[in-house]
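Have a look at this one before I ask anything.
Only a single protein chain was left out; the remaining protein chains are all shown in position.
This part shows chain A:
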Amino acid sequence: MIWMVDEVETKPGQGQAFLAAYREHYVPGATARGLRLIKEMVEPAMWLDEASNRLLLIWETDSAGAVWAAKHRARGDEAVIRWWTEQAPEFLISRRRYTMAPADALEALDNV
């Protein structure tokens, strides 16, 4: 199992709007690339009007091969570039993306 995690800090009052835009403009394409959105986590546990929300959006995939497959499909998709470089920044102060694996799987992943 491999997880790809988007961590974002939204502009004040933009948390809910960001999530709606993410679901509309990003989630369908990523799902079609073979990823599964398994968690949409919001902190604090309410939409703030005058402050930032922090969101963790967790995608799951089965293997390194599936990660590569998703990457290759995204690489040639101008809609993905447009989302991250033009659309998402309208809502965000900052973002990070992580590629993570279960701790107990590291030895197996290293043994290739």
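The rule we apply is simple: contacts are C-beta pairs under 8 Å (C-beta built on N, C-alpha and C of every residue); 3 or more make two chains touch, one makes a residue touch a chain; residues count from 1.
In this section, contacts and distances are computed from a predicted model.
When the listed names "Nitrogen regulatory protein P-II", "ABC transporter permease", "NADPH-dependent glutamate synthase" or "Dabb family protein" are checked against UniProt, the chain not shown comes out as "Dabb family protein".
In the complete assembly, the contact with the undisplayed chain comes from A:G65, out of A:P12, A:P28, A:P44 or A:G65. Within the whole complex, the absent chain has one touching residue among A:A32, A:A51 or A:I81, and that is A:I81. For chain A, the residues touching the absent chain in the complete assembly are 2, 64-65, 67-68, 71, 74-76, 80-81, 84-85, 95-97, 99-101, 106, 109-110, 112.
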